[in-house]
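Only a single protein chain was left out; the remaining protein chains are all shown in position.
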Amino acid sequence: MEKFSFKDVLVTFAGLVITAFIAWILISATGNNPSEVALYLYEGGFKGTRNIANSLYQATPLILTAVATLISFRVGMFNIGINGSMYVGALYAGWAGYKFTTLGHFTHVTVCILIGMLVGAAWMLLPALLRVYAGVSEIISTIILNFVAVLFVSYMANGPFRADPIAPATPRILETAELKQIFPNSQFNTGFFIAVFVAILAHFVLNKTTFGYELRSGGDGLVGMYPSRFSSYLGIPSDRSAIIGMLISGALGGLAGAIEVLGAVRYFFQELEFNQGFDGILIGILGKLEPIGSIIASLFYGAIKNGGFYVDYKTDVSREIIIVLISILIFFVSAQKIVKGLEKYPLIKKLDKFFSRKKI
Amino acid sequence: MSKNTAIHLKNITKEYPGVVANKNVDFQVNKGEIHALVGENGAGKSTLMKILYGIEQPDEGEILINGEVQVINKVETAINLGIGMVHQEFTLVPSFTAPENIGLGQEPKNSQGLIDWKGLNKLVVDIAEKYGFKVDPGLKMIDASVGVQQRTEILKTLYRNANILILDEPTAVLTPQETDELFTVIRTLVDEGKTVVFITHKLREVMEIADRVTVMRAGEVQGVSETKNTSIAELASQMVGREVFLQVKKDKAKPEEEILNVEDLWVHDARGLLAVKGVSLNIRKGEIVGIAGVEGNGQSELVEALTGLRKTSQGSINYLGENIASSTPKNIRRKKIAHIPEDRTNTGLNTQLSIWENLIGNSYFRKPLSTKGIFNLKKIAQHSNKLKEDFDIRAPNISLKVKSLSGGNQQKVVVARELSEDPVLTIASQPTRGVDIGNIEAIHEQLVQMRDEGGAVLLVSAELDEVMAVADRVGVMYEGQIVKWVNPKEVDQSQMGLYMAGVKD
Partner (left out) sequence: MEWIEIFDLSIFRSLLRSTAPIAIVGMAAAICSAAGVLNIGLEGKMLNAAFAGVYASYTFESVWAGFTAGILAGLLTAALFGLLSFTLGADEVLAGLAINIFALAGTTYLMRTIFGQAGFFSDPRIVGFEPISVPFLRGTFLEPFLSDFTYSVYLMFVLAIFLHTVYYRTRLGTAIRATGENPEAAEDAGINTARIKWMVTVFSGILAGISGIFLSLENLTMFTEGMSAGKGYIGLVASSFGNNTPFGTFGASLFFGLGDAIGIRLQGVYELDSRLILMIPYALTVVVLILIGIRQRLRVRPVPISESSIE
């Protein structure tokens, strides 16, 4: 995918402005005060230790799902199923959290996380195989598996993994499995650091290792570019890269779910809802399919999301408006012709060239 | 010109940036004749026909159809004037039958406003019969042989009331038997009053079927003759020209031991037809072996078989004593065989990646570019920048995405990568296609240098000039076989033309 060119920044910025404008209209139209909303949005995202901590907490799974999605995209697979991986990863991490009673803290957390990642990866196996060996669109298969995941997990939480006959939830995880929460009244937990670490690791592996090179040599564009003749010609097995890429993505999705359960929720209940998988797709695109960009975009999105909760709490405006606005932003960013159209203006071209001179 | 002239393209000139495709071309076709338009790739025949069919507009000149000046700026206009064209690549809908394809867009309707399939089917069968061939109205194109598909295309033009049919390299995709069938159809068409223009490079066929022939070379008309008054040799010499355009400074080759020995190789193409039919060749260290021939005679498949991109059906490829037929590309690269592919944008490069990411494609896993799987970015930058300099890749920096480069520069990236790892054997397929003159020379020099340093080069190119100037010995490939081996210094171009046209001694 294009690295950040000036054009993209301009379009994103313009998109933000227009989105804000639309937000203004929407909010006023439903009888609320836009500037009030804007204020609460800002406060909820950025003001005060608690809000900041919560924003970072919101960002945690987003970072992982964004990186997970971008890895799939970059190996050439259009994977929309990370949300599903998150669900199953969360469930099984939660299960491991109360099942193993004799482990020390560090070991227990590690085991839970690994199990979550394993299950998340396994969830991606079927779509990967279907695409590589039978040409079945991974777009549809991953989307459908999302729905299956939600129902499956809900069933398990209600059935085999149920804690006691009354409450539809799994038992609470043991203390030894917890990711510690640092601040007293925030769900921010050490999982955040894991997420950031993983993202940086992904950046490193993708861009600076031979393994990462082999993974993305056949793709690296937005539209699923698998299969690629370039890879085969170089002697790199693109089938293997595609499958491994999908598995890694699934593992990261599972990790996101595991951290949510181990760090914040601490048990799995039926109504638990994850949407970060889908948000991750949008963030990955906003971050231009680069892990570092995803970190930044996730922090931004997390803050906005938290701000949205605050707005929801303080006014009549429902928090979904945030997603509405973000998707409008995506409309802009994805409209390639707008970006290309900007090239006509010589000033833009000059600024573009200026910003793109860099070494590796 | 009398009304007997179906087509008169008068003084046509057409330029594209950097190349004059047609220069003062005067092309006349009489009513009811079979007229062959002959020339090598790039001679200008396709452009001329595109102008006639309304796909392109001439910069200068005019078009007369049946004696009247016409302005053809849309394909629709050409069709309305009775001109029909069968392209080299068929435009058929695979799951449709012949009548469905033929009637597409203009299907006849019955009284309730629905399509009258029965009527259409009958109409198509009738038209076919009138011109001497049968059509199966229930057969889907995807299940039909190439010959049938082609006849459907011809029927399409007839359904639209074409009186002038242009067939672009029609026999390129046909077996000899299908070719005979096609010729029968053409003769019947002409008997029924149609005029046929037949674009080809196969001179044997020209003599067999055409009444008159126009030869083009380098955008100009070289000659117009009646086939009964000319010969293949004469046409060949007109086609290929007598001047030597290209000269590459090189010393005499000093070939050493043999490193590649291909024995009786048979290879199928993507459609399952035989493309390489028993090719044998050998290459020694210190020499450049060239494969000449018009594209589509099996060269691509030969190269793919040699580089592990296509399975061989029969025969062996012995490289330094080992049979590498049906080996993987990875293996072949490990043996220090480099491949400059004919498709640079999809195969030779990943245009979404940067220059350096493309340059290290065959060396990223080795020290010093990477140690234990981790890139040493500094060394990579050094290596890439040196390649950029050595091979004169014009770009502001090596982080630029390859898709922003010009065709010539893109090719230089490919060449730089392939030649930089000291290959023992380099297989270069159409290495200077789409590359400007200055860079063509550079690439040729690099290939010669490879040779002088003891390497071996197999150069496959449809550009006769290139092969004759660069290679030390040349095999001419025609319809899957090497029909003749020549010493470029001892054969003249018109003789080459004959070989390329399929004439063996």
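Note that the chains are named A and B in the order they appear, and that numbering of residues resets to 1 at the start of each chain.
In the analysis below, a residue touches a chain if its C-beta (ideal position, glycine included) is under 8 Å from a C-beta of that chain, and two chains touch if they have at least 3 such contacts.
Keep in mind it's a predicted model, so treat the numbers as computed, not measured.
Trainee: Which candidate, B:Asn73, B:Ser95 or B:Thr371, sits in contact with the chain we can't see?
Mentor: Answering carefully, the residue with contact to the hidden chain is B:Ser95.
Trainee: Of A:Leu145, A:Leu215, A:Leu234 or A:Ile295, which sits in contact with the chain we cannot see?
Mentor: Answering carefully, the residue with contact to the hidden chain is A:Leu145.
Trainee: If I consider the whole complex, including the chain that's not displayed, which of A:Ala14, A:Leu130 or A:Ile200 touches that chain?
Mentor: Hidden-chain contact among the options goes to A:Leu130.
Trainee: Residue-wise, where is subunit B in contact with the chain that is not depicted?
Mentor: 75-76, 91-96, 100-101, 104-107, 109, 113-115, 117, 132-136, 142-148, 151, 174-175, 177-178, 181, 184-185, 271-273
Trainee: To test your reading of the contact rule: which positions on subunit A touch the chain that is missing from view?
Mentor: 30, 78, 80, 126, 130, 133-136, 139-141, 143-148, 151-152, 154-155, 158-159, 222-223, 278, 281-282, 285, 316-318, 320-324, 327-328, 330-331, 334-338, 340
Following the convention adopted for this analysis, only the chains that are shown with their structure count from here on.
Trainee: Taking the mean of the C-alpha atoms as each chain's centre, how many Å separate subunit A from subunit B?
Mentor: Each chain's C-alpha centroid was found; their separation is 47 Å.
Trainee: Would you pull the subunit A residues touching subunit B in the complex into a rising list?
Mentor: 1-2, 208-211, 213, 217-221, 225, 228-230, 232-236, 353, 356-360
Trainee: Note which residues of subunit B are touching subunit A in the complex, please.
Mentor: The contact residues of subunit B facing subunit A are 309, 328-334, 339, 341, 343, 346-350, 352-353, 356-357, 360-362, 364-365, 370, 373-375, 377, 380-381, 396-401.
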